[in-house]
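Could you have a look at this structure, given as structure tokens, before my questions?
The other protein chains are all here in position, but one chain of the complex has been omitted.
And now, chain A:
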Amino acid sequence: MMDWAYLFEISLTGIASGGLYALAALAFVMVYKATRVVNIAIGEMLMAGAYLFFTFAAMWSLPLWLAIPAAVLASGLLGAVIERTMIRPLLGEPPISAFMVTVGLGSVLVGLVEMVWSADQRRLPDFMPSKPIMVGDAFLAPKVFWGAVIAAVFIAAVLLVFRYWRGGVALRATASDQGAAYSVGINVPRVFSLAWVVSAMLAAVSGIIVGSIGGISSSMGVFGLSVLVVVIVGGLDSVLGALVAGVLVGLVEALAGAYLGGEYKLLATFIVLVAILMARPYGLFGTREIERL
């Protein structure tokens, strides 16, 4: 007989952990929306943010209220450096060039982390409340719950920024037509820079949360694989898509893990990916490109 309480508990956990995917996916979408660069190194940027937090909080023993913003700002700086040195020189080049650079960027970041911090697994200092969250009789791990709350807050903030802030509007304008954006006086390179900085900062927040749950190591960029599925399912340039697809993938993974076994988690995720792409090749909420033949 179906154990509904079990299904409810598993689903709740899946949806909450989907929030973490959504946050990392948001970092990806920021860059893609503004620059059309597919940043395959998103998992590694998230890892870099987590290691910066580890350095400030555990190695330098800074208080948390200082360590978290410091790690986020340092990640923003890293994003700016990446954009200025690797991405901007490729402006006007075919998209595949920038894509390949991000593939290399992932390896460079892993190499740097192994050189500076070694490949050993480490634990981040606990900073989230440890009181279990109970929804009826269902248990929700506190870190996962609070991670999802933080993700929801950031996603809402980004949605509002895109809607109402001038910078957000500039970003959207650049995304839809660079030439037109130039002609109305938008500083397109600055928009590019801004997108990378904000994306790196969001990745850092995501990395700090993910790292505080599963620990950090030089291989935590693997998380980026599931994030890529999320952004493709959601539509590469849709913030709302990132949120919906994050929750969907989180839910599917949790159900597959609970009812089929851990080995079916990724398989289930990729089946979802293929099924959605067959029905909607541009993702759930992605911009439908008009192709003229």
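Note that a residue touches a chain if its C-beta (ideal position, glycine included) is under 8 Å from a C-beta of that chain, and two chains touch if they have at least 3 such contacts; residues count from 1.
One rule holds in what follows: contacts and distances are computed from a predicted model.
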{"item": "Record-based protein name (UniProt) of the chain missing from this complex, from \"Cell division protein FtsW\", \"Acyl-CoA/acyl-ACP dehydrogenase\", \"Amino acid ABC transporter substrate-binding protein\" or \"Oxalate:formate antiporter\"", "value": "\"Amino acid ABC transporter substrate-binding protein\""}
{"item": "Hidden-chain contact residue, picked from the options A:V31, A:A195, A:V210 or A:V272", "value": "A:V210"}
{"item": "Positions on chain A where the hidden chain makes contact", "value": "6, 9-10, 13-14, 16-17, 20, 114, 118-123, 126, 130, 132, 139-142, 144, 210, 213-215, 217-220, 222-223, 253-254, 257-258, 261-263, 265-266"}
